[in-house]
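The complex appears here minus one protein chain, its other protein chains still in place.
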Amino acid sequence: MTDPAPTPPGYIGEKARVLARLKRIEGQARGLQRMVDDEQYCIDILTQVSAMTSALRSVALTLLDDHLAHCVREAAATGEDVEAKLAEASAAVARLVRA
Amino acid sequence: MTDPAPTPPGYIGEKARVLARLKRIEGQARGLQRMVDDEQYCIDILTQVSAMTSALRSVALTLLDDHLAHCVREAAATGEDVEAKLAEASAAVARLVRA
Amino acid sequence: MTDPAPTPPGYIGEKARVLARLKRIEGQARGLQRMVDDEQYCIDILTQVSAMTSALRSVALTLLDDHLAHCVREAAATGEDVEAKLAEASAAVARLVRA
Partner (left out) sequence: MTDPAPTPPGYIGEKARVLARLKRIEGQARGLQRMVDDEQYCIDILTQVSAMTSALRSVALTLLDDHLAHCVREAAATGEDVEAKLAEASAAVARLVRA
């Protein structure tokens, strides 16, 4: 699929919520910079990094979930190449698991 | 150790570099918000999330590496409780691996 | 879907290869026991554990990939509830990412 733009993405129904979560993650990245700048204790910083990684994974799983549901609903409606899209989703999961 | 502040943290020697990497990660979080706001393709967003997760892990491993090296150098010099610090580092690794 | 047995699973086409990979993983588990029994160096054991974890993840990604492709091919043919199956796959990915 060379131009996926015409149809709204799978996360469209919760765009505001996804944005809010990413905004919070951005805040965590800023908080980490403050901690490092203040030369805070390394273990406390690592705890925050773990929390931020966990929040990121969680957003990724939401996006993937929406994408899988969306991708099939679309496919049923338009008859476009579902297998290619699932192979693509599968590759995205592999990148995620190994990130 | 109730007050770890007096001694500089293990990452002090590369504080500027760690800050630069966290700043870049903050930029990635902002980039993700732009992508979601523009309703870009979900798989492309997931690819960026994987890259950002990978960058975060990498910073965490640097901090941990510095902490382990530092914690021992310190311990040799001051004779404080190294085992407690290593147990603490070990717990941080467990959180990181499961994040 | 209360009885998924009637249709062959997604990995049917590479059943022999998946079995061979799991057999090798079983061998890695036995090799680890030998290393521990011989009281070998902890870091060398950890290196083998990482290799084994990596092999397991890789099998999981193969199974998931086959399942996603299969699940849609099936759904197109039989008209059964694809969304439920994708939600199920999505939950499996979440467990995998957090394992």
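Letters A, B and C name the chains as they come in the text, with residue numbers starting at 1 for each one.
One rule holds in what follows: a residue touches a chain if its C-beta (ideal position, glycine included) is under 8 Å from a C-beta of that chain, and two chains touch if they have at least 3 such contacts.
As the structure is a prediction and not an experimental result, all values here were calculated from the model.
Interchain touches from the omitted chain, evaluated on the whole complex, reach B, C. In the full complex, chain C touches the omitted chain through residues 4-5, 8-12, 15, 18-19, 22-23, 25-26, 29-30, 32-33, 36-37, 39-43, 45-47, 49-54, 56-57, 59-60, 63-64, 66-67, 70, 88-89, 92, 95-96, 98-99. Although one chain is not displayed, its contacts with chain B can still be listed: residues 57, 60-61, 64-65, 68-69, 72-73, 75-76, 82-83, 86-87, 89-90, 93-94, 96-98.
As a convention for this text, only the chains that are shown with their structure count from here on.
Viewed as a contact network, the protein chains form an open path, each link joining two chains that touch.
The rotation relating chain B to chain C, fitted on Cα atoms, amounts to 180°, rounded to the nearest 5. Mean C-alpha position of chain A lies 20 Å from that of chain B. A straight line joining the Cα centres of chain B and chain C is 30 Å long. In terms of their C-alpha centroids, the spacing between chain A and chain C amounts to 23 Å.
Chain contacts: chain C has residues 98 touching two or more partner chains.
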